[in-house]
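A single protein chain has been removed from this complex, and every other one stays in its place.
In this document, chain identifiers A, B and C correspond to the written order of the chains, with residue numbering beginning at 1 in each.
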């Protein structure tokens, strides 16, 4: 894997047929669908992949099957976030044994840590980490922000090669980037697809954008347009992204609306099941009908 | 187990020798120490038990050993909170197989749920739950409060027999109690030891108080004094509790100060190791010295 | 004014006929209504008094009229919380000139302060403060908690004579009380009426309870029952308080539900207008009907 990693890395949803069973055909279709759209990597077991709701057995199977299916065509990144240190390391070992390229780690998310505690945690876990690691900033779920000063010190720990920020706070992430401006090898990836283009225009490396599960080509083209500073194209493609962001992701109530809308759309599109891990539940028919209608309005077949 | 459950149920710390190994002798001593103080039950794998930082293997061992050691002398409650539904059920099955009396469940704590989602989650998981269950309200860590209306409906789900509230918001918990005033069999337990006496004076059933790891007799006597409305005794004993709360629990920085102080004190007292599960780390010598000094000021040997 | 201040101090609603006009007759009736119920003081311009939504002209008029109406029968406490230091001092001077007995101050509530900033603010403002002052802890609105250590130091500033806590966190307030256990003259008052009885049972001085606008006698009797440790009476009266708390205060949506329900009930009872200061608006007829029905269920005429 070349560093810094660049491009569009979809945070894969985890196709399920029930609470303990992978939708294996769906997973295969989803991987091929995203790869055929030109994505630059695959990230499994992130927030979008509902990692926290999956059993370890299922996470293991998902890691193995994904690596087998991708077969080295693009880098595979594996989320190993867990509130238990040992389980994070176990997942990292499964990842390396399966042929994954890197792992992604957010802070332990039950009992929030102070910044020195967080830094020491990273220092201790990296001693045993068998793969390169991306720091994952996701404060809405973890209740902890990686202070720019913490990232600056952490970036010198051997094996830490980049960071994904899903805080939606671009002022924050630019402070982190500035603190590490001497580190040309360090990868900066952004979660929110709404401003991935802006982020790439001024030097960001790419996006870990949920919408790329549905429309990998759209996000890859938007990424390329940003690299090429093709503003007319950026405007046209970003409009589609904003339609998705303010449409498909807002059908439900509560924070889970994004997850439910995304899985529902993938199901309507025939790619994979919309079964969700607990504590969430797939949309009922009325919401599904609205998602289907929004897909039509997007003229979605033109986007695939 | 008689309902409602009453009295002092220490949320047991988990004695560890390293990240993957139980301090077996420490666990045995800790259980005997609390039982000899007259506690009315034992609660393992709560927040104080660092459940979220422990591997499943270790949780399983802890459940089995605790049940073996307690041997039915008091009810054993087992925390099964997890962000993965399947793992919560697995833990419940281990609990029932080991002879535990009940389980305790907080909301999945990575991706916060809306109230209807939370209720449906309880409804679905209770279908397969092999033991009676206490709802566990712990919003600072889970980011979710069980609305009184949610609890009111949930309390009718077969198998849900009580609630432990660690929100520190007594106005809230009295609203919950009022909503369930027709339910004489429903148990109401409070986490914060600072106002356990007040809670019991007006009808609360008891406390799941961390300090009872160190001084079970103190908390049991305070509970009894509250039952007996012995205000002179309440004042005298509550002063000790407040010394602990504003002393031993405040030596460190960050939210983890309570956990570190408690485990450190148990180590100074010779009961069990102060090794902590990641991402936390035991106190260094200067903090340990302060804890030891505070124990002396408490005249702690008189409290055992 | 004797210290510590004890008993029930209603945080008076501010009767309005429109956004800039006091409902003078309503104010007179409300004051006489609460005094006739035996309250031990009157607190104007608190959160319940919608202080932040009132013009300074109106606040001045309210202070003057209240002091004239009360005529020294009980102490009058005046809220002087403001985001502007100078305006807080202006209000304090109006209070002293009008014959008020003390002032009540929460932190400046736009730009949140750190603890040392908060302490220095108190130290500076107290130099010019013409009346004794109660610290007002109201974190949900001010975004700032007075740390127990901050209160401990602040309590030594000449002129600071007590504290009102509306955090609903009884563990917190007991830590503050414990830090000041050597200060027999310092007043501790609690906002939430749901646990005023518990608070008084173990040494708290009383309640600044919104419901005492409607039913002063109920809250005074509950206070007395707590002093007398008459548990049968506490149980009976607290049930009424909980009916109010889970009924009248929960008719609306959003945080303003408490304020709207309280003013609506006072209007249904014929005491004062339910006009509300912006940004809020009185209940419409359907909500008013529900409040009226709840008042009937309370058998409210028996409570007056």
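What we mean here is this: a residue touches a chain if its C-beta (ideal position, glycine included) is under 8 Å from a C-beta of that chain, and two chains touch if they have at least 3 such contacts.
For clarity, every value in this text was computed on a predicted model and none was experimentally measured.
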Neighbouring shown chains of the undisplayed chain, as defined at the top: A, C
Contact with the hidden chain (one of A:57, A:73, A:229 or A:253): A:229
Sole residue of C:87, C:147 or C:230 that reaches the chain not shown, by the stated touch rule: C:87
Selected from C:10, C:26, C:75 or C:107 as touching the chain missing from the view: C:107
Among C:60, C:141 or C:250, residue touching the chain not depicted: C:141
Option touching the unshown chain, where A:192, A:206 or A:279 are the choices: A:192
Residues belonging to chain A that touch the chain removed from view: 148, 168-172, 174-175, 178-179, 181, 192, 194-195, 197-199, 201-203, 229, 231, 234-235, 238-239, 242-243, 245-246
Touch residues of chain C, complete complex, unshown partner: 19-20, 47, 50-56, 58, 83-87, 90, 107-114, 117-118, 120-121, 124-125, 141, 143, 253-256, 259, 277-281
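To be clear about the criterion, only the chains that are shown with their structure count from here on.
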Chain hops separating chain C from chain A, counting only touching neighbours: 2
Chain B against chain A, contact positions shared by both copies (same if over half, else different): same
Identity of the chain that, by mean CA position, is farthest from chain C: A
Whole-Å gap between the CA centroids of chain A and chain B: 35
Multi-chain contact sites of chain B, meaning residues that touch two or more partners: none
